[in-house]
Every structure is written in C-alpha cells, then in structure tokens.
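Only a single protein chain was left out; the remaining protein chains are all shown in position.
Labels run A and B following the written order; every chain starts at residue 1.
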Amino acid sequence: MLKGANLEGMEPMFLEKVDLSEVYFTRFRPGEDLFKRIAEVCKENNMERAVILSGIGSLCDVAFRDLKTGIDLPVNVDKTNLMKEYGPFELLTLEGSVVPLVGEFGTLKHEDPVLHLHATLGTAYGNIFGGHLFEATVFTTTEIFIAKVKNSSVKKKQSTVTGLTEMRTDL
Amino acid sequence: MLKGANLEGMEPMFLEKVDLSEVYFTRFRPGEDLFKRIAEVCKENNMERAVILSGIGSLCDVAFRDLKTGIDLPVNVDKTNLMKEYGPFELLTLEGSVVPLVGEFGTLKHEDPVLHLHATLGTAYGNIFGGHLFEATVFTTTEIFIAKVKNSSVKKKQSTVTGLTEMRTDL
Partner (left out) sequence: MLKGANLEGMEPMFLEKVDLSEVYFTRFRPGEDLFKRIAEVCKENNMERAVILSGIGSLCDVAFRDLKTGIDLPVNVDKTNLMKEYGPFELLTLEGSVVPLVGEFGTLKHEDPVLHLHATLGTAYGNIFGGHLFEATVFTTTEIFIAKVKNSSVKKKQSTVTGLTEMRTDL
C-alpha cells in the first residue's frame, strides 16, 4: 500500500464549502472538439472553476492516458499507457472539473484551465473502455450539465509527491 | 474523423443557464420498471425536463442499443446492436435526462418525454457492461436523485444529421 512512496512535501488538506447553483446546460455537436468546447463554455460564462454534473452522448477519435498496474508514486509518463481509438463509442459517463493552473505542466501554461476529465465509453457489444481522457471528438452529441464552482479559491500545481497537478488553496 | 458526414442541416448551438435547485430523492423497488417509474416521478412532480444527478442500485432484465464500431453519420438501427441480459447487475452509474419530443421518433409521440439514459452495470467478477439503456427492471433497489431542469425551453427532434433525437431551443 503505497510502499516506498515519499509523502514528504505533501500538499495541505483542503475543504471548501462551495456554491454550484449556476448551471449551464448545452449540447456539443458532431465534429466538435470536446475539450475546446468545454474550455469555451467556461470562458464565455466566466467560469474560472467548474464541475461536470452530467455528460452523455457519443464520441469518436478518443485518446486516454492511464496508470499502469503496480506502479509507485510519483507518476511520470513512463508509468502510464497511451490509448487512441476511433470508435465511435457511447459516452456513458463524463466526470471531472476545470481548475486554474499555477506554474506549468506539460503544454499547459500558468493560469491555463486544467480540464481533468474521466470518461467511460461503451462499444456495440457492451464492453466498456475508459480512463483519463485527453482528446475526443463529438460523434452524434454530448449533452452536458456543467456548474460554476463559486466560493472557491482552489488552484492546481504539479506535486512532487504524485507527479501530477494537485488541488490546493494555499497558493 | 467524421469523414463523409454531411453536416448541412445541423441543429443550431444552444446553451441555457438553468436552475437545478428542485431535487427529488426516491427509491425504486424490486420488480419496478425503471423507465416507467422515472416517467411517473417526472409527471407527478411537474418536471417536463429533468436530469439524473445520481443513480445506483441493482438491475435485471436490461436491454441496450449501442453504436457499432466504424459507423458513419447518420445513425440508423442497422448501425446499432441490441443486447438483452438478465443479470442481475450492480448499477454503477445512471446518467441522463428527460426532455420533451417534437414530432415522432420510433414509438414516441409528439410531446412525449424522451428518457435518454446511459448506464454502466457490474458483474460478480468485476467486468462492466453498459450502454444506451432502453429497458430495465429494478432488482434490489435504485437510489436516485433527479433534479427538475428549470428555466429551460429545450426540446428534442429527430436530426437529419445524426439520425437521432437532438436537443434544440429554436422550436
């Protein structure tokens, strides 16, 4: 259980009482870039932070990057596996949030929104495929409810403990 | 990527700022029809439009219809696969919405509620099965939080682009 993990330098615990009363309901259309559209909806509606309350539809041209079995912390790119699939797939669940970045991470720059999205996708014979999504194109539709996270000051910064961007309110 | 798709006649983009503050919490019981009970809860509580915020439990006698791999738009019944399974299964996720129909689609008539539900179901050995659900019976329970979508005028109509019913606010 997290054997060998060095938890020194761990980010402080945070918990915020937030307000999700401002909700946007939208549909993304065939051929649209899922990540670009979520970022646009956030920007156009002044959502610096957001959470997806529901997202279903169908996607194609998806890319995932997932943790390999048996790895230790911190995570780096060699401890993950990249998958790309055309599909199309039923989008069964879309969960995640948008939080602004402190510093840089991969191709993201300081203050860019970090879209952290996990999805499960269904195939024609019922098998399900999924993981940490980082590319996707809308096939028929994506019907999405996304809430502004009000009363939050959370940001993300790369963690020396996990190797990934983690949430903190002390920056 | 959507090669060959004819996107002419695409429905206009829509985005609505909605109010999900009215939430109903209920349990469906063994032997109940999941679709019938969701429709009843909506009707009895004057929810013309609704979204599922959480739904877990267990189901049996399920039917799914899912997109085949490699298909193009528009979708028709020959590009999908029907699965029927007894189970029972753990209901791991239930996501989706209820939106009124304009015109007809399959067995649905004008102004009928369209229940668009996607589910993931677990088996005893951890494998997961799922897709676009259209029939299910409650096995032990379905614990559900469903919100009325207030301040919305969205309806669904069959799309010439996707072949399925798509959301629009221009009707």
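Simple rule for what comes next: contacts are C-beta pairs under 8 Å (C-beta built on N, C-alpha and C of every residue); 3 or more make two chains touch, one makes a residue touch a chain.
Remember, predicted model here, so these are calculated numbers, not experimental data.
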- Which of A:A39, A:V75 or A:V102 touches the missing chain? It is A:V75
- For chain B, which residues touch the unseen chain? 21-27, 29-31, 41, 45, 53-56, 58, 60-61, 86-93, 120, 122-128, 137, 139-141, 143, 145
- Query: What chain A residues would touch the chain not displayed?
  - Reply: 1-2, 5, 7, 10-11, 13-21, 51-53, 64, 66-71, 73, 75, 80-81, 83, 85, 93, 95-97, 116, 118-120, 128-132, 149, 152, 154, 161-164, 166-167
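To be clear about the criterion, only the chains that are shown with their structure count from here on.
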- Item | Between chain B and chain A, distance of the C-alpha-averaged centres to the nearest whole Å | 23
